[in-house]
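Below: the structure, in structure tokens.
The complex is shown incomplete by one protein chain, all other protein chains being positioned as in the whole.
Then we have subunit A:
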């Protein structure tokens, strides 16, 4: 990729002022080449920034960056990576563009709905800057292909959307010694951290006497994945465009900084120590985790951004700590060891109810239609925003989180078995529903529905645990499969989100 587009070399009056000035005098050094006039024009505004210069630009032009994920993070990141003139840009994504992507995935377009995201984004980037070499990888990253995808690049941007992939990418970056710029975002939160930079060999540079000697990997920061149920996806939890966009742009900023200053290069002497400026090196060994909290209810406040000082490489880290070479290898990953999906899905604390405590959406609907279910209480545990788009007639909204909290409080105060769960009912149900549950309505059946049928089962168990089944006199039932099943089995026009 070196010396591309140099058929019209701008000789700058034939002087040697374009040669590197950092003391590395090597004729085969890519940094010794000249800039084309096109490059000169295009990149002049960033080259004149102090600290960047021609040398920084040449480093960018000879760098190779892999962007994994062409979504809410990958699109804004790629725009600035391409704009800055990174020489080779690889993009990995196996999905196609969908309408629900477009509010945040600014590298796609309405006219490209249904086309592969990788092609769509490269179309956009090529229009922005035709000079870089774009390499499409229209596939998902997997344990089988991860090392082959990552190996040819200098630096990786993790713009993916699930925990299993994040651990996989981090592990392979440790093994291949690639710096990793990791960002993530969901709902109203964003996180950004530079990992594995400088990329010290696996198992080396362990902390001594409370002092960190190497940069952390993703596992050093987050040893355990969140429970599968708590790992929200943008599809389920929602995402604000500017939040994820900001994190993607910041990711590009960190990548450009690392590449322009040459911090991604593995020192030939190995060990990755003693070569960088002392201050800079120390900072990277304990990188900053940037947190962005976007509060929809408040004006821009002092707590929107936080920069947290992280730890360095940990002795106990599975991937890069003591003894890690014996348990994590490229060959092992390819053969399915460790099992990333298993690691990120277990243990699940989800409740599965016996069949007699459940009813299908279709059966519930039919029983209602036939009048077999007369007075009853229907609790919908989806988030308020989901509920606001539509619900079953007569449903009351008690978001799952609120229900769990109220149940925990009621259970601490001691269940009284009086059918209202010791104040639980008063805390969470609106007055008109509570009114139905007294004066003869003490045993009114309760049905619980959620989005996809998991939370509702746990809710049923909580209500029962609080004694709300009145020793079995009151039926408490889960509507199987949630509102998703309701749409599929009962009402195809239901606006399921």
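Couple of notes before you dig in:
The criterion applied here is as follows: a residue touches a chain if its C-beta (ideal position, glycine included) is under 8 Å from a C-beta of that chain, and two chains touch if they have at least 3 such contacts; residues count from 1.
What we mean here is this: contacts and distances are computed from a predicted model.
Missing from the rendering is one chain, named in UniProt as "MOCS2A" (options: "Translation protein SH3-like domain-containing protein", "DNA replication complex GINS protein SLD5", "MOCS2A" or "Ribosomal RNA-processing protein 43"). Among A:29, A:46, A:115 or A:162, only A:162 touches the chain left out of the display.
Only one of A:109, A:147, A:237 or A:266 touches the absent chain when the whole complex is considered: A:237.
Within the whole complex, the absent chain has one touching residue among A:242, A:401, A:430 or A:495, and that is A:401. If you put the hidden chain back, the residue from A:109, A:131 or A:310 that touches it is A:310. Contact residues of subunit A toward the unshown chain are 69, 71-74, 159-163, 166, 183-187, 189-191, 207, 209-210, 221-227, 229-234, 237, 239, 244, 247-248, 286, 289, 291, 293, 295, 302-303, 306-311, 314-316, 349, 401-402, 404-405, 408, 411-412.
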